[in-house]
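Just passing along the structure, written as C-alpha cells.
The complex is shown incomplete by one protein chain, all other protein chains being positioned as in the whole.
Right after this comes subunit A.
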Amino acid sequence: MRRLIPHPGLSVLLVVIWLLMANSLSFGGLLIGIVIGIALPIYTAPFWPGRPDVRYRAAIAYCALVLWDIVIANFDVARLILFRRNRDLRPCWLVVPTDLTTPEAITVLAGTISLTPGTVTADISACGRHLLVHALDAPDPAAEVARIKARYEARLKRVFL
C-alpha cells in the first residue's frame, strides 16, 4: 500500500484538480482522475524522498487564515501605492530566523510571506535557518519579524510535525 500510494494527500489533490479541470463529475472522468492520482506520485517519487507529516485540520485552518490575510494585504499595499509618497516609504530588509526543519514547511512559510502584507521573500540562507525578506514599509523591523514568527511560523509548526 505504501509503495502503491506513496503520498495519499497528493493523490487526493490530483484527483480533485483533475475533476475541477474537467468541469464535470462523470464516472469516466473520476476513473481517469484516479489513474492519474496513483501514477503521477509514483513517477515523481524521486522528487519527494521524504514524506511530510501534515495535520490536515490545522492545514485547512492555516489556509483560511492566509486567504483572509491576502485580502487584507491587498488593501494595505493598494493604500501604500496610492497614498504614500516615495520619500515617506520606509522599505527595509528583514532577516527572519526560522526553527522549521523540513523543506516543505519552509517553502510554505516563504510563500505565505510573499503573499501577505508588504513583504516578499527574497532568499534563504545556505544553512537553511534564515529567510531574507524585503518589506515595503516597516517602521519597526523587529516587530515585523516577531509578527511573522508569531502569526505564521508558530501555526506552521502545528501543521508540519
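Convention: a residue touches a chain if its C-beta (ideal position, glycine included) is under 8 Å from a C-beta of that chain, and two chains touch if they have at least 3 such contacts; residues count from 1.
To be clear about the criterion, contacts and distances are computed from a predicted model.
Going by its UniProt record, the hidden chain of the complex is named "Na+/H+ antiporter subunit G" among "Carbon-monoxide dehydrogenase medium subunit", "Oligopeptide transport system ATP-binding protein", "STAS-like domain-containing protein" or "Na+/H+ antiporter subunit G". Taking the complete complex into account, A:Leu20 is the one of A:Leu20, A:Ile60 or A:Ala150 that touches the chain left out. Where subunit A meets the omitted chain, the residues involved are 17, 20-21, 23, 47, 49-50, 70-71, 73-78, 80-82, 86, 89, 91-93, 95, 97, 100-103, 106, 110-111, 114-118, 120-130, 132, 134-136.
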